[in-house]
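Heads up, one of the protein chains got dropped from this complex, but the rest are sitting where they should.
Let's look at chain A:
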Amino acid sequence: MTQQLKLGRVPAGGSLLRRISADRPARPVYVALVLLVVLGWLVFALDGGTFLGQENIVGIQQRSAALGIVAVGQTLVILAGSLDLSVAYLISLTSLVTAEIMAGADSGVPAAVAAALAVSALIGLVNGLIVTRLRVHAFIATLGVALVVRGALDARYDGPAGSVPESFQHLGYDRIGPLPVSALLWAAVAAGAWLLLSRTRLGYRIYAVGGDAEVARLSGVRTERVVVIAHVLCSVCAGIAGLLLASRLGAGAPTVGTDGGYDLESIAAVVLGGTALAGGRGGVAGTVGGVLLLAVLDSIFNQLEVNSFAKDVVRGVILVAALAIYARGRRTR
């Protein structure tokens, strides 16, 4: 019966685009992903490679893992109506914290991991408090924190430092069966965030605060606390990505976060996945789709040996087009 009702409300003759994005924010990105996979398969077939071969799939997963973990965290803050531009420098910072504390010794691993996560949680707390207590817009608050972290990094480091023991490098390079450990880590973070958002009170409150902070407040939600927690979780995700990258590099590097463009790319992945930049609508499933979409696109570009300028042009066009499509879908009321 409810099904009928829904069909009745979508205006008759609504375009395909509208119907696809009508109720499930994550749906369009998966439709696009399937189309892109088909396209990729064609391109590889014509080019004489195998797109769905193990090597390529593993490549896609590995490339996605770090961005994916950051983007999951970014999803949480964006859903809560905030934003985090400090993730890239935080990744660099945690990679250095990790590698310096480990200093190539197996015995340093637990302390290093704990320290990296603690540093990121602290940065998240600072972000959250600046946004809620000082009422600075998240864009500026997290940009300011990003600059502070950059300054600290530039003052101390001018290249890679520290080193991680071989045992820790398993995180970045090992596979269990066909699945890279890093991809499993990403999956675990995403699953955790999904559970948080769809099955816990905190998750419900994140949606409520991002949807309408005043409505949430009048329903007894402590809105500031929710925003602070979302920032802490986002930064912890960035810290996990920093651990992963340290493991890959075998060392910490002051530019590993910014080289990957994790700040803006993670936001791009989130909005590609249908999450509203203003908050309150969307979810992790869309973000995962957005990250995969960017990765598949990348591997197609690599196969075609497209130069990196053209890559950026195409990615920019796709991002803008995706948001235009969402804007159309939202006009179904």
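Note that a contact is a pair of C-beta atoms (placed from the backbone, for glycine too) under 8 Å apart; a residue touches a chain by one contact, two chains touch by 3 or more; residues count from 1.
Definition applied: contacts and distances are computed from a predicted model.
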Item to check | Protein name (UniProt record) of the chain left out of view, among "Sugar ABC transporter ATP-binding protein", "Cytochrome c-type biogenesis protein CcmE", "Heme exporter protein C" or "Glutamyl-tRNA(Gln) amidotransferase subunit A" | outcome: "Sugar ABC transporter ATP-binding protein"
Next on the checklist: So one chain is hidden, and I want to know which residue out of A:Trp194, A:Tyr207 or A:Tyr326 touches that hidden chain in the complete assembly.
Outcome noted: A:Tyr207
Checklist entry - So that we can see where the missing chain sits, which residues of chain A does it touch? => result 1-2, 5-6, 9, 23, 195, 199-201, 203-205, 207-208, 211-212, 214-216, 218-221, 276, 280-281, 333
